[in-house]
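Report on one structure; see the data block that follows.
Left out: one protein chain. Kept in place: all the others.
Entry: chain A
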Amino acid sequence: MADSGVTDEPGTKDDVHRAKTEGKELSKEEKQRLRKEKKQQKKNKEKKDEKASHESEKKKNKEEKPVSAAAPASQPPTQPSTQKAPSAVPAPAPVPVPVSETPALADKPAKTKADLKAERRARQEAERASKQAATSKPKAPPNELQPVVKRLPEHVQVDNPGVLKKLAKKLERQQIPLRLDYGYKVSLFSHLHQYSRKAPLTQQLSIPSTVIHPAIVRLGLQYSQGIVAGSNARSVALLHAFKQVIRDYTTPPNEELSRDLVNKLKPYISFLSQCRPLSASMGNAIKYIKKEISNIPSQCKEEEAKRKLLSCIDCYIDEKIILAAKAIAKSSIEKISNGDVILVYGCSSLVNHILCEAFEKNIKFRVIVVDSRPRLEGREALRRLVQRGISCTYVLISAVSYILPEVSKVFLGAHALLANGYVMSRVGTSQIALVAKAFNVPVLVCCETYKFCERVQTDSFVSNELDDPDDLIVTRKGKTQLEHWQDVPSLGLLNLVYDVTPPDFVDLVITDLGMIPCTSVPVVLRVKNVDQ
């Protein structure tokens, strides 16, 4: 485990390391410092089970990032934080820096240490500046070959009782009820949560709840009941709720807005992720908000700061979602020609927008909407398209092989685009892409860049969402076959929400940056990170 001593004094460690490599004898102070660091390491190894909240560490890391980024490779990976990185799934806010785990520091003691930390930070800055002047090393871009040690998010470690205990403690501290799993889980998915829609988290909240803002409570309920669904809708709803939170926020005395507001947001985010696991787009939006908040200068007055934040959020929604949709529609319309038969799956707001725009431009085409149980989202898409006057056909996903010989193009929406080129989308998308490939029909995926994600994934098992299994039950001709599935011990129902489509099934990805192949996603991510 990384110790606080190391990350607080990477500059000194660097000195020591350099001294060692150059063969100079360590000065007395350096030797002392080394001994202290080693002692700290040992202490932290013992205390590593009592961890503070993850978010407070991440925040500290963010602040220390500019410092420790200067000493990337020289940090010897003594941190057995590698124990947490079977590098599969990174944290929702991936920190490309070795994670420092501070031993159980409650919030209060951390604040008294904050002054010491500020001192140390100032010293590090000075040392860094001198070192840079001395060695004139080019500053490596933040993503360059870092030993990336990412932490697995809690929601894919449900089978680990230690993680569950930590989560329970964290939620208790934040005064958020813990949502319990429901029903028999298929063994392949024992590492994921499975909640029941009939037991929303809000039932367990006490009234009046002073911890969670009412807009957030309402949002959480809308998520868990499926009233707000679809990644764009969820992100926009989240951002609007945060705007409300910011409007109602007042800085307590002796606090800085930039730090306190972020701390206020943390329990809300925990609550929302308990209601329904956060989507990739929501994760990116939250990262953006947190960055904006922490970048507010401390001299800024509260009213001005709030105004600034609200305008930032509006700007984000405008740029990343609304304008992006316009740009994507413009590019996609070039791909739709007269006489086309276009197949769409489920209800993607972006694809519907594109089709409506194309119809406005008087292109003659017809649409085939493919739908699947149990969500039956295609009916919503069907309603929207029929309202505009587009001629539509409607089938279920099992009839896709029947209808595909008529189809000339397939347009799919995405929930997220992963860094290895895989498309994460509603379950069934990969199937449609597979059958379209077999019939040689081009598959086009439409996705805004704010949904690009640094995660990598090769199958639909490691990270997914399990929906309420009772949704699969259906009553036909008065008989409900699976009514008592809970009573039968060897029967399980599986209701997946997402799946991943391999990049060889996808012919083109249309984004607001242009039309790219699936494999160019990491390039876009890198360019975005350098810009920021």
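Going forward, contacts are C-beta pairs under 8 Å (C-beta built on N, C-alpha and C of every residue); 3 or more make two chains touch, one makes a residue touch a chain; residues count from 1.
Operating definition for what follows: contacts and distances are computed from a predicted model.
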Protein name, per the UniProt record, of whichever chain is missing from view ("Superoxide dismutase [Mn], mitochondrial", "ER membrane protein complex subunit 1", "DNA primase large subunit" or "Translation initiation factor eIF2B subunit beta"): "Translation initiation factor eIF2B subunit beta"
Among A:A122, A:V474 or A:V527, residue touching the chain not depicted: A:V474
Option from A:P153, A:G428 or A:P503 whose C-beta touches the chain left out: A:G428
Residue touching the undisplayed chain, where the options are A:E154, A:D499 or A:D512: A:D499
Contact partner of the left-out chain, one of A:L221, A:C300, A:L482 or A:I516: A:L482
Contact residue for the chain not shown (choose from A:N160, A:S401 or A:T519): A:S401
Chain A residues that touch the omitted chain in the full complex: 186, 188, 372-374, 379, 382-383, 386, 391-403, 426-428, 430-431, 434-435, 438, 459-461, 472, 474, 476-477, 481-482, 485, 488, 490-496, 499-500
